[in-house]
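What follows is a structure written as structure tokens; I'll ask about it next.
Yeah, one chain of the complex is gone here, protein chain that is, but the others are all in their spots.
After this line comes chain A, so read on.
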């Protein structure tokens, strides 16, 4: 298990951005998710976000919706998410859980934080948990020694960026554009400005996600951000692959392309 601080320290020392990859637990299968995430680490991902599949993913675009739907059909439960984290953390990558708030709320905030720390997870990203409602989760996370990552967006005011950044530990997640998850032909022009505005409020690393899917886009973002977050593009490779081996090969290939990108700043 590696801490987020160590990940960003290492990336900085190599004069590059960190590469963060997302994959939902239970997709393409429970075991397949661990295999795919491990391949991503092996080929150059520094941080893995394991998605907790939720029935109403209102921040996600069609690709992640599709993967999450399949995962839920595979019967993925929170215990499976924890097992996935455990499997991926063993590779040595810093492993986070990305989840909507309600599953944590129902599982119990303290219990979730404790179990995640026990599985080797280093923290969570909670896209629909606003600072106003985040008190119990920040407390539980601090108690279990895990990080809390929240999002800022191009629409965020200076005041909101400050409030969100104050709630973050580990890093701040900057959404590159106004919209849902999913690869796009270009990364939003608002991203660089948002990163700059966020840095005025925090010394934490700032990572950019939403819409990044190619090596060139990774290089473009790596020029101004501490980390590049990629999700839907990995899932697309797995969805399009005729079989598991081909899926793993494709994921490995994309990771290598992105890892080269974050080194081309």
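Heads up, the rule we're going with is that contacts are C-beta pairs under 8 Å (C-beta built on N, C-alpha and C of every residue); 3 or more make two chains touch, one makes a residue touch a chain; residues count from 1.
We adopt the following convention: contacts and distances are computed from a predicted model.
For the chain that does not appear here, its UniProt entry gives the protein name "Tryptophan synthase beta chain", which is one of "Signal recognition particle protein", "Tryptophan synthase beta chain", "NADH-quinone oxidoreductase subunit N" or "Acyl carrier protein".
Taking the complete complex into account, A:107 is the one of A:107, A:171 or A:234 that touches the chain left out. Across A:38, A:156, A:214 or A:232, the single residue that touches the chain missing here is A:156. Contact with the omitted chain, checked across A:133, A:166 or A:253, is made by A:133. One chain of the complex is left out; on chain A, the residues touching it are 54-59, 61-62, 65, 69, 72, 77-78, 101-107, 127-130, 132-133, 150-157, 160, 164, 175, 178-180.
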